[in-house]
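Here it is, the structure, as structure tokens.
Here the complex is missing one protein chain, while the rest keep their positions.
Chain nomenclature is as follows: A, B and C, assigned in order of appearance, with residue numbering initiated at 1 for each chain independently.
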Amino acid sequence: MSLRRLDTTALIYLALAGVVAIGGIAVAIDGGNLFSTANLVDMFTRTSLTGFLALGMTLVILCRSLDLSVGYTAALASMVAATTMDGDPNRIVLGALAALLVAGLVGAANGAIVSFLGVNPFIATLGVGLIIKGYLDTEYKGPAGLVPTAFQQFGYSRIAFVPVSTLVMLALAAAGIWFLRSTRTGHHMYAVGGNIDVARMSGVRTKSTLMTAHILCGMFAGVAGLLLAARFGTGSATEAYSNLYELDAIAAVVLGGTLLLGGRGGIAGTVAGVLILAVLDTVFNVMQINPFAKDVLRGAIIITAVAIYARRQLSRTARRPRFAAAGTAADTGRP
Amino acid sequence: TTDEIPEAETTEEATASTEEEWFVQADYEEQLAQRDIEPEGDPTTPWLQAIEPEWVDTSEYAVDGGDHTVCFSNASVSNPWRVTGWITMQQQVEVLQEAGEIGEFLHSDAADDDEKQISDIQAFIDSGECDALLISPSTTATLTPAVEAACESGIPVVVFDRGVNTDCAVTFIHPIGGYAFGADAAEFLVDNLEPGSTVLALRILPGVDVLEHRWAAAQEIFADSELEILGNEFTGGDAAEIKNIVTQYLQRGEVDGIWMDAGDGAVAAIEAFEDAGQPYPVMTGEDELSFMRKWKETGMTALAPVYSNFQWRTPVLAATMILNGEQVPKEWVLPQEPITEAELDDYLERNEDMPSLHYAKFGGEDLPGFPDAWRDR
Amino acid sequence: MGRIRTAAAALAGGGTGTVFALLAAIFIAVAFTNPGFFEGPSLMAFLKQAAPLVILAAGQYFVIVSGNFDLSVGALVGAQVVIAARLIDGEESRTLPVMGVMLLFGLAVGLVNGLVTTALKVQSFITTLGMMLVLTGAIRLWTGGAPTGSLSEAFRGPGRRGIDDVPLIGQIPWAVLIMIGVGAAAIWLMRTRFGRVLVASGDNELAAELSGGRVDTVRTVAFVLSGLSATVAGVLIGGYAGVSAQVGQGMEFTVITAVVLGGVVLGGGRGAVVAAMAGALTIEALFALFNQMALPSTIRPAAQGLIIIAAVAYAAKRRTRRPVAATATTNANPS
Partner (left out) sequence: MSQAPVLAMRGIDKSFLGVPVLRSVDLVIEPGEVHAVVGENGAGKSTLMKILAGVHTADAGTIELGGRAVSFTHPLQAQHAGVATVFQEFNLLPELSVAENIHLGREPRRRGLIDRRAMAERTAALLSDLGVDDLAPAAKAKTLSVPRQQIVEIAKAMSQGADLICMDEPTAALADAEVELLYRLVERLRDKGVSVLYVSHRLREIFDLCDRITVLKDGERVTTVDTADITPDELVTAMVGRRIEAVFPEPLPGTETGEVRLAVTGGGNAQIDGIDLEVRAGEIVGLAGLQGSGRTEIAEAVFGIEPFTRGTVAVDGETRRITGPRKAIAAGIALVTEDRKAQGLALNQSVGANARMVLDANARVHSRARLARISGILSSLDLVSRGEDQEVQYLSGGNQQKVVVAKWLAAEPGVIVLDEPTRGIDVGAKHKLYAVIRSLAAEGLAVLLITSELIEVIGLADRIVVLHDGRIAGELPGGATEQQVMAYATGRSPA
């Protein structure tokens, strides 16, 4: 299967290359240079936030679950971090840990509702998101807390033209790839996503696998929250609302070739998906594309890309289904 | 009915904390005072007027020759007020480009995403193309570090509309502000309603300072009035939501006054009264045309508080002034006067062929693009 | 006779029962906080407000029960209102023609969603997410960012007016009649052969296909129906409240929540359209209740989230897991 996943991934990096090439040409015709240091920096900067969210999202989606609460979780985490640090450099570690812990707990809540209460992940995480929103709006009347300048570096400093946050994101991505490939829990995520009943009957601890995925997803959102805090210098709640971060993340994951139905895909692809979105953002900006046109283009491109992948998977499994009983568990499943 | 009193109380409690969070006595008093100060400069060009300006020298930023590249990081154009302003700004830019003051005008739109706007600002700085950088921050607190970074880069920075928690910008342009807006509206209700009358407050969303200030000021004034505040509801500015909420309040009892922290969907609120067969309330909206036209048409008692939309002209002008080394006010406080019954006809006439969701005090009448640029958006 | 039995069976089964119980509970609570609520006029006013969501729920039901998702309805509702305002521009005479145009537009959007999902095999989550982006962008592009023009009185009629001076009810809003009409039509449609094949397709594509069912066709039709329901909802909302830049925002999530609250299983093949519409009514009732209780606005999302999760969890527990054997459905949900 590694081989199979590899060539799918390869295709996605091809797509990325294509986007970069076309973007580069377009910008060049427009009289600019997409590969100027400034633009490269910009591109990478735009990867980190969506990146963190998409990494976590990949795990839950692989398990045939979903997390629509990541935006709110990130906002909550940024609040916790900022208010805990409260401008005191000595409390940075404490604040960061607190944020990750809270985010992890939110993930755990999601996981528990999905796997133990058997609520469809779409609804479960949508609900949890609303609960967090309610809490934040009631508890904080706006941005709160203060992030010490030392920690703001996480959001602003860069090595050569690669921002630190992006490096952290890539490091976590590498860790994620390793986790999925080399640990049992990671490996079992594919099984759980493939068919939860078969996985269970084969002795896989499906519930705890699902929990792990959700907890990790929450913690990734926590990291995203830390990034927000670092870049804002404070914790912000309103941030998450207007911009549907969760949808960005899901789009990145699917662009990365991971099946929304679970069981197939991986983090390497997701990184490419994130990059594609980032490149588009930069290109649009450099070319001064009208803000509304951006949405149209983004939407169209996402659909087209996924359609191309689908074509391929189609031709692959064109044979009659031999997999009667190893189908999908519609109850635990999600469209 | 009796069960309303406790309700009213609970909501007051619930919002009481807001007060501490958002209410700064000094700023409040300053803004209320500024309303009565005669601004310096020519009243026919309010966007160049300034209240108690403290002029600062900008010679250090002077660049010879014209055709300067001006960059603009916009928070978003996600609501009609910003759309109107954005058009005005572009029209102003064209004039300055004609005049050879501005060469290229680069802009980026963050679609209300603070994170994106930070990246946008960074991108402008890194590109090294900008002679001046205009910023309309999406959120005060969160954009502060980015703006500071921009200042450090050495190019002149002009901040307008919402502020940031730093005065590193060469100039910060804004109308008097949220407290004044909220106070104008609240005072109007207090003056035009009998003691004991009931008022419903309709708000867009929580946590945005410009809006929170309006509500904070209103509460301050309602607090020592005889008016009963039925509640304050978040509507997201969605007309349907507004109409639902108002309708439901009307089912439970009389509503004599409506206070809004922004004009979006004001008409829907009025229609709720019509459909419920209730007398029109005393109402404050904004200088958005559909509201003003409805106001005219119904002849209701109303006020259009103004958050001066013409401020969108000022930043580009300020940028050229700075790049020419001319003095600009450190904090450029623009006039902000509500539109009263008396001025209603005048403003409706001036904006006769403007579309609804256009803002009366957009201040672009003298620009060459007028009226097509605004009418045909 | 059989009708009664199936209805009874439906009520007994899973979430369907739950939603009516919940609706009753909420109404009782409302009655306590404000007895006046059930007097004719205020009840009519409530139903008038609820009508658009109920109609959307019916449309969304078709899509969900056939194993898909439609995230584009919120954007479509908004687009329709804006289109109406811009094209009518206050001219009474244009009302009907423009309504015609809107119907065609809704139909076209649904058709595109359907074809991209069925023919290009793009998971509907992505198709409709992309469509959502495209619609919001395109409409704003077209109107330069904020709605222009204005609606005619005639257009406002269906959403705003009704049959006046009805004894003790006061006014019967057209919206309520339209809602009832649409509801009846939906129920009838689900009893036709189309309806049966639709559910079968959501339950087991392959079996439906091999029985000669036109799976792709019915699924596409489902999307079209959703698009049309969004159009009707748009007419009602536009009529009810007029134009504003924010119309329809976030409605897609509310309506999907409503449908799931109605015991319709994401992934297809289960649930009744009546229940889906009841779910929408329940959500509206919930909002009304919050308002009656003068629950601080900021806490409401939290309460909403909690109640929804609880209800869906309860339903999930009542619908005992299907026999493991029964998970032998190949990809019952192509999302």
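Basically, a residue touches a chain if its C-beta (ideal position, glycine included) is under 8 Å from a C-beta of that chain, and two chains touch if they have at least 3 such contacts.
Computed from a prediction, not measured in an experiment: that's the story for all the values here.
Engineer: Looking at the whole complex, which visible chains does the left-out chain touch?
Structural biologist: The undisplayed chain, in the complete complex, is in contact with A, C.
Engineer: Can you tell me which of A:His188, A:His214, A:Arg231 or A:Lys294 touches the chain that was removed from the display?
Structural biologist: A:His188
Engineer: Could you tell me which of C:Gly238, C:Gly269 or C:Pro296 touches the chain that is not displayed?
Structural biologist: In the full complex, the listed residue that touches the missing chain is C:Gly269.
Engineer: For subunit C, which residues reach the chain that was dropped from this view?
Structural biologist: Residues 2, 5-6, 9, 193, 196-197, 199-200, 203-204, 206-214, 269-270, 320, 322-326, 328-330 of subunit C touch the chain absent from view.
Engineer: In the complete complex, the non-displayed chain touches which residues of subunit A?
Structural biologist: Touch set of subunit A with respect to the missing chain: 1, 4, 181-184, 187-188, 190-191, 194-195, 198-205, 263-264, 317, 320-327, 330.
As a convention for this text, only the chains that are shown with their structure count from here on.
Engineer: Quick check: more C-beta contact pairs in A-C or A-B?
Structural biologist: It is A-C, judged by the count of C-beta pairs in contact.
Engineer: Roughly how far is subunit A from subunit B, going centre to centre by Cα mean, in whole Å?
Structural biologist: A distance of 35 Å separates the two centres.
Engineer: Can you check how far apart subunit A and subunit C are, centre to centre, with Cα atoms defining each centre and the answer in Å?
Structural biologist: 29
Engineer: Any chance you could list the residues of subunit C touching two or more other chains?
Structural biologist: 145, 296-299
Engineer: Find every residue in subunit A that makes contact with two or more other chains and list them.
Structural biologist: Each of 137, 294 in subunit A touches at least two other chains.
Engineer: Within the complex, which stretch of subunit C touches subunit A?
Structural biologist: These residues of subunit C touch subunit A: 64, 67-69, 116, 120-127, 129-134, 136-138, 140-141, 145, 203, 206, 253, 256-257, 260, 265-269, 296-306, 308-309, 312-313, 316-317, 319, 321-322, 324-325, 327-335.
Engineer: Would you mind writing out the residues of subunit B in touch with subunit A in their complex?
Structural biologist: Residues of subunit B touching subunit A: 17-18, 21-22, 76-78, 106-109, 111-116, 118-120, 122-123, 126-128, 139-146, 149, 205-209, 212.
Engineer: Taking the complex as given, what residues does subunit C use to touch subunit B?
Structural biologist: Listed in rising order, the residues are 33-34, 36-37, 41-42, 45, 49, 52, 143-150, 160, 237, 240-247, 249, 287-288, 291-294, 296-299.
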